[in-house]
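Missing here: one protein chain of the complex. Every other protein chain is in place.
Up next, chain A:
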Amino acid sequence: MGDGKGATLIGALDAGISVVRRPRRRAIQFVPRSLVLPIVLFLIVFFVLPLAENVFRSFDPETGREHYVKIFTDVYYLEVIAVTLALSLGVTVLCLLIAYPVSYTLVRHSGRWSGVLVFIVIAPLLTSIIMRSFSWLVLLSRQGLVNGVLLDMGLIDRPIRMSAGLLPVTIALVHVMIPFMVLSIAPAIQAINPRLEESARILGASRIRTFLTVTFPLSLDGVATGMILVFMMVNGSFVTLQILGGGAVQTLPLLIYQQFNLTRDFGFGAAMSNVLLAIAIICLWLQISLIQRRGAEAR
């Protein structure tokens, strides 16, 4: 869901719940089953119906499939979709590269510092989305701290303009997505029996080889979970791009909002939101099948 806090701490909840096992035998059930109805009705009326109506809206009675034809044939819109997907993928890969060593350190080497490291990892989740974007504006602006340090060190002659565009957007998104990646990978590494690694070492494997042939392959499940989660969230992110993109990076969420706010072509906006929705549903499906596979293995 959306940027950052839109899904804040769900990783934490995820991790908390994944260790929970259902009771083996049939437990008593004294809460009336009918109490599921109100929430199901509520979600059908205010969640499913709006999205379904949006599908109808995207097929104009006069023009039919025209909106979709435009999205998938016009080079401009194809490029927007490509940029959206490429940005999501890029941020996901960067997050993985940065978060994996941190997760490994957190689980295997942090010792009594683990509490501090956990706090550092989840700190961005405590801040508001506006705060995070604002802070990168401050850090990366022409008179900002980063330019100041680079000037002092003599690495650059004059300030570089870097507070708007792909660079700040990528940095800001990586910063806020890292907690979700770490919180997905760390439990997977934690679940690996350290004896497997020990055995590899005793049998003569170097530390690097042990990591590459034992630890890393066994943690792939967590890696996949984290990658899907981050990809999905970046795909729908809006505020970071609105503040830091400076108009240079166009993605589907930005375009959808523009259709609503400026262009006022609601049918076309609806069609674009359905494209974004379709991507989200594919991610959700991947997520569910991953969980089911894991459940099947645990049994």
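Throughout what follows, contacts are C-beta pairs under 8 Å (C-beta built on N, C-alpha and C of every residue); 3 or more make two chains touch, one makes a residue touch a chain; residues count from 1.
Here, contacts and distances are computed from a predicted model.
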Open item on the list: So one subunit is absent here. Using its UniProt record, which name fits best from "Branched-chain amino acid ABC transporter permease", "Asp23/Gls24 family envelope stress response protein", "Binding-protein-dependent transport systems inner membrane component" or "ATP synthase subunit a"?
Closed with: "Binding-protein-dependent transport systems inner membrane component"
Task: Touch criterion as defined above, residue of A:Ile71, A:Val91, A:Ile122 or A:Val230 at the omitted chain - done: A:Ile122
TODO: Return the single residue from A:Ala82, A:Leu145, A:Leu196 or A:Ala248 that touches the missing chain.
DONE: A:Leu145
TODO: Against the chain that's been left off, what residues of chain A make contact? List them.
DONE: 1-10, 12-13, 15-23, 26-33, 35-36, 38-40, 42-43, 46-47, 49-51, 53-54, 57, 98, 101-102, 104-107, 109, 114, 117-118, 120-124, 126-139, 141, 143-145, 148, 175, 178, 183, 186-191, 206-208, 232, 235-236, 238-239, 242-243, 253, 256-257, 260, 266, 269-270, 273-274, 276-277, 280-281, 283-284, 287-288
